[in-house]
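Only one protein chain is missing from this complex, and each of the others stays in its spot.
Each chain carries a letter (A, B and C) given by its place in the written order, and its residues are counted from 1.
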Amino acid sequence: MRFFGENLSCVRGERLVFSGLEFAIDPGTALVLTGSNGSGKTSLLRVMASLTHPTAGHLAWQDGPVADDPERHHNRLHYVGHLDALKPVLSVRENLETWAQLHGGTDKKIALALKKLRLEGFENIPGRYLSAGQRRRLSLARLAASDAPLWLLDEPTIALDAASVDAVRTLIAEHRTAGGMAVIATNVDLGITETTTLNLLDFAPAEEDVWEGVT
Amino acid sequence: MSALVLILRREMRLALRQIGDSAIIVLFFVLAAVLFPFGVGPEPNMLARMAPGVVWVTALLAAMLSFERLFTPDFEDGSLEQLALGPAPLEMVALAKAAAHWLTTGLPLMIAAPLIAVLYRLPDSGYGALMTTMALGTPTISLIGTVGAALTLGSRRGGVLLSLLVIPLIVPVLIFGTAAIDAAIGGFPVRQHLMLMGGFLLGALVLTPLATAAALRQALE
Amino acid sequence: MIQQYANPARFNRLAATLMPWFAWPAGILIVVGLYFALFNSPPDYQQGDTVRIMYVHVPAAWMALFVYTSMALSSAVGLIWKHPLAHLSAQAAAPIGACFTFVCLLTGSLWGKPMWGTWWVWDARLTSVLILFFLYLGFMALQNAFDDPARGERSAAILAIIGFINVPIIKFSVDWWNTLHQPASVVKMSGPAIHSSMLIPLFMMGIGFTLYFCALLLLRMKTLMLARRARGMSMAQLHQQTAE
Partner (left out) sequence: MQMISDFLAMGGYGGFIWSAYGAVAVILIGLLVISLRELRTTSAEVAALEANSPRRRRNNADNKDATS
């Protein structure tokens, strides 16, 4: 099912970061967001996840606007942001379970997800002992531990070694083969093929001061 | 509904792994209550007169200390984003958080309350009212506290500000909580006070999840 | 959207036009009202001359509630329609409302001492007004507690709406509970219970205070809009520098 946004604009900290932005993603495709720091990649991902509301424009699936049924939208997506959402006092497995079970992930899928992200054997280690790369991988394991058609990934390969980057690439490829879609904000080439690229700088608004006339 | 159970289980699991956090709150409650006799003198009649008020005020202050950690860790490590993106509406998350807070803080305070009442020589006729008002009042406090915690999430000096916001809203619970115990000791009917406290609890149960969810949404924005 | 963007400048012009229409009548009404209140109104048969405190106490109480209501309303508008001026209006109103509430508490205390023999009693009316005062303070503190001003605005707006529960409680507290505080004698279904020689100066002060509030609100909103503009300009200059 197609997921798209029309005429989106977003204000962060009293500044208009992008405006008039359009995008559309079809099953099996991937959209890569590029643009310099502060161009609004993270903002757009958060808008897509409906964590942030766009100042203008709207988001919709083929069967209806996101705003009509936010819970349905949440059930259709996985969001992996800058923050890992890991608890130091919970073990690797418990950390993953927390989020996977909320989205209907089974024990089998959770075990498989840990294997895919090369976390096998770490299941009972508390979160506080993990390295930055391991934390990142555990966070990405959420993607495989339960099903959702839309993946929203913010710099997914930060702190990952080459082998883990390969694992992520494979994960995304499998997801796309199965008809899933992915939106990836990144400034490094992940080597993912057949993607559409959306450069946020193309939607940078003209400087406009709302309060200009106030003297 | 199962989402509510899952979130509640997560909260309880986290709270039990960090049980020391709850223990410290109860310890503060006891210590603060023990301070009063040093200040006002150990005269038994006066202490008995003060007992309902001291128990309630110190319980409120102790609860106040616990609210700051209610959402802050989840906000800082990104768990709150994931909870917001979960299948359950944020209102339900707010309710689960309040329930977990009550189980890990309100309930221990309630259990410790009669111990303090004993130290203050609360007349025997007051214990029933003390426990009933605590049972009705502490969940209300947990619910109102979640609103304050959500509103001040990510602010500078969150804890002090939180108290400034929450204390005025909790005043009615304090007023009727102590009034009911006083009435019970004096042999007056307590029913009306308890009905009002039950009303506060029901009102808070309906309204605070909405307010907390609204505050959390804009905190994530 | 376009309307939203055009608004601040247009509002600014409107405010400049309206300002004298609020400020001058406010001054005149308050001065004339004071004359009546202090020189030309009868002492109460029970309370003697202390009843003169009523002419500032009661209008201040009205304003405390009125300003809070306006604050909660603009907060709701700001949250629902994201209108840029709504939050500014709430932000500008808060200190004025806090001052009126403080005036109400202070004059009430100065009236209570000779009449009831005490500066303060813990009854429902006084306590709920005190809570209103704390709500104003909490609103202002919350507004300024965040590094991102937009966040403070929205958080404080939610608090303002929650705190609105207190307004009907204050209004009806004298009817619901038997307290030392006398029941409302002006706003009643059966018509006012006080004589017109007292009612006229009371209303003059009330309208004068309302106009004073309106004028001051416009003035403070203008200050806030300018501050917003200043922030925007320094941010733009920062961007300019990083671009160069």
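Going forward, contacts are C-beta pairs under 8 Å (C-beta built on N, C-alpha and C of every residue); 3 or more make two chains touch, one makes a residue touch a chain.
Owing to the predicted nature of the structure, the values given are computational and were not obtained by experimental measurement.
Touch with the chain omitted from the figure is made, among C:T118, C:Q182, C:S197 or C:Q237, by C:Q237. For the chain left out of this panel, the touching residue among C:L14, C:I80, C:L106 or C:I194 is C:L106. Although one chain is not shown, part of subunit C still touches it, namely residues 34, 38-39, 43, 48-50, 52-53, 56-57, 60, 95-96, 99, 102-103, 106-107, 110-111, 113-114, 212, 216, 219-220, 222-223, 226-227, 229-230, 233-234, 236-237, 240.
FYI, only the chains that are shown with their structure count from here on.
Most remote from subunit C, judged by the distance between CA-atom centroids, is A. At the centre of the protein atoms shown, by the Cα-centroid criterion, sits B. Averaged C-alpha coordinates give centres for subunit A and subunit B that are 37 Å from one another.
Centre-to-centre, using mean CA coordinates, subunit B is 32 Å away from subunit C. Shared contact sites, meaning residues of subunit B that touch two or more other chains, fall at 221.
Per the touch definition, subunit B reaches subunit A in the complex via residues 3, 6-7, 10, 13-14, 17-18, 73, 76-79, 81-82, 84-89, 220-221.
Residues of subunit A touching subunit B in their complex: 49, 51-53, 71, 74-75, 77, 79, 81-87, 89-90, 94, 98-99, 101-104.
Within the complex formed with subunit B, the subunit C residues making contact are 79, 127, 131, 134-135, 137-138, 141-142, 145-147, 151-152, 154-155, 158-159, 161-163.
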